[in-house]
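Only one protein chain is missing; all other protein chains are in place.
Lettered A and B in written order, each chain numbered from 1.
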Amino acid sequence: MTKTLLEVQNLTKYFSTPAGQLHAVDGVSFAIEKGKTLGIVGESGCGKSTTGRAILKLIQPTSGNIIFDGRDITDYNRNQMRPLRREMQMIFQDPFSSLDPRQSIFKLISEPLVEHKMFKTKSEVEKRTLELMETVGLAKRLVNSYPHELDGGRRQRIGVARALALNPRLIVCDEPVSALDVSIQAQILNLLKSLQKELGLTYIFITHDLSVVKYFADDIGVMYLGQMVEKASSVDIFAEPLHPYTKALLSAVPVPVVGQERRKRQLIRGEITSPVNLPDECRFCSRCDESQEAVCRAGNPPLREVKAGHFVACARLN
Amino acid sequence: MENSSILKVKDLVVHYETDDGCVNAVNGLTFDVGVKKTLGLVGETGAGKTTSALSILNLIPGPAGKIKQGEILLDGHDILKMNQSELEKMRGNDVAMIFQDPMTALNPVMTVGEQIAQVFELHQKASKREAFAEAKKMLKMVGIAESRANDYPHQFSGGMRQRVVIAIALACNPKLLLADEPTTALDVTIQAQVLELMSNLIHDRSMSMILITHDLGVVAEICDDVAVMYAGRIVEIGSAGEVFNETAHPYTEGLFNSLPNLKQQGEELVPIKGMMPDPSNLPSGCAFHPRCPYATENCAKEQPGLRHVGGNHFVACDAYNDAAFTLGGGVN
Partner (left out) sequence: MVNAKSRSMGQETFRRLLKNKGAVCGMVFLVLLVLISIAAGFVYNYDTDIIAINMSQALQPPNANHWFGTDALGRDIFARMLYGARYSLIIGVGSVAIGLVIGVTLGAIAGFYGGFVDQMIMRTVDVFYSIPNIMIAVVIVSLLGTSTMNLLIALCFTCATSFTRIARASVMTIRDQEFVEAAYEIGLPTWKIILKHILPNCLSPIIVQVTLLIGTTIIAASSLSFLGIGVPLPAPEWGAMLSEGRQHIRDAAYMCIIPGLAIMFTVLALNLLGDGLRDALDPKMKR
């Protein structure tokens, strides 16, 4: 029987800036089942990274609830979160800045093990570290190397090994392959996928790259200016995108195919608006080709289920 | 077809001499860019794409970087033989470059109008007033309100800054535009806008362009011809249709197989095994042979030259000698 591993209810995160309240994340809700992958997609400034960090309590949410495995962890302080760190981990985006340049690979991978006192003897720690390296495809001879001696792909594997060290159940992947070359991306994606099968991991996969998320995710949430504007299974989103932003996003992705009928691209006009002091209307309205003034400016549309399992935040469709 | 090339690069070799050895960034690069055509220069990190572009402007950072040999003919004139004043006349005027990061490409203490006007003042000897007026026209052409000519770069978003960079590049109507990953740092929807803009402007002004990118989707969208680089050499070159639909080189095939694209779902990605070779320590013979699923013994011995495969299509692969040889699986 599938169980919901993580549920996020109305998560918000506001930052105070001199210009006003910055709505980084503004009412995001979703649930993930054990063993599945949720892809969170959006462009820069949409709040996806902030959402990922809030889930792991690296950032304290302004309001809303985060329920992990039935427990409400929203207000857990750092001490209470410590044991939970063994269950939820993160893979960071930049393989160049997410590893301490002064630590050897051994130290980097074994640090979580040592910190959480997972093993009694040093040799057990060594054994587990080498095991982890093998799992992620890092040659054992690299164990005393330093990050600056390795390329991006290998560094990202270190990040994966570190995330796996504590045997977590949930891993938040924040753009894990964006900084990598295409051929290395494929290697890391395959690795992540096989680990999921082998270890029963649940992923939240944050990315701006729609083609990667199609390959990877069971369900997808599209974010724009801090809100989730569409949420559905991966199949449904690509087959039938309903929100104008999703449609434009899909249309904008350049497809590596030559010779077929050049599809009509829907270009979104204008630029993303500032997430500070937003008025109470649809946030995409000013850039939307399909907007209807009367309806769209009447208030910020909530995320509603318009078809089975397919949620959209669009005033016209409600 | 000699006259229909605006740029001819022949046997270009560029090395960087460092403490840790000699980095062979570019090893015998040969390609042409047709008049009014866009060539996509594709490759991954370390393939030598940016070095190639900088060579065209003779801007390789010395003293470590040296152009060891080769010819770069721009409209018949060899760039590598030009003296400093000829180079200064050429840069910005006949050949312009757009760099990757719009955040750092603009001078933060000059207004955007001034930065565009600078180009006019320099190459067309225009007065400050005339130059600024032209600058405003350029802003309009790239889709920025003329009234913003007095704003500073930090007041613009990434996409708009890149438009300003494009305006600077196109100001003097260069014959050739070098665009080094111009949209990589931008969001995908902004990327679409900027690419559309570039495409339109290039066609309107009958310019040629070399677009450097690692994104095959971008190449498919706006390039006429494609050259694939690996370890400082071109391994495959041809029209976009030929390279995408009649892929001839195993590396190119590997790139396509690694791409998760919107067409497939759930199919296993087939990455290219192994890693890019260290440019200071390249494999013998064909640089790709250690990773190539079709490699033969001979591949480790001899470096293959570019062979004609059909139409405008050339590939640097010895296995192609064998008439029965075809790449497995094909593309798409």
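Methods note: a contact is a pair of C-beta atoms (placed from the backbone, for glycine too) under 8 Å apart; a residue touches a chain by one contact, two chains touch by 3 or more.
In this text the structure is predicted, and so the values were computed from the model without any measurement.
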Among A:T37, A:T74, A:Q89 or A:Q156, single out the residue that touches the unshown chain.
-> A:Q89
For the chain left off this view, which of A:L11, A:L56 or A:M228 is in contact with it?
-> A:L56
Residue in contact with the excluded chain [from A:A31, A:I67 or A:V143] = A:V143
Check the options A:T12, A:T51, A:T74 or A:S98 and report the residue that touches the missing chain.
-> A:S98
Mind listing the chain A residues that contact the chain we can't see here?
-> 56, 58, 78, 81-82, 85, 89-90, 92-94, 97-102, 104, 106, 111-112, 115-116, 126, 130, 140-146, 148-149, 162, 166
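The definition used in the following text is that only the chains that are shown with their structure count from here on.
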Cα centre of chain A to Cα centre of chain B, whole Å, reads 32
Listed in rising order, the residues of chain A that touch chain B in the complex are 43-44, 151-153, 181-187, 189-190, 208-212, 214-216, 234-235, 238, 248-259, 265, 267-268, 271-272
What residues on chain B touch chain A, complex-wise?
-> 44-45, 157, 159-160, 187-193, 195-196, 214-221, 240-241, 244-245, 254-266, 268-272, 275-276, 332
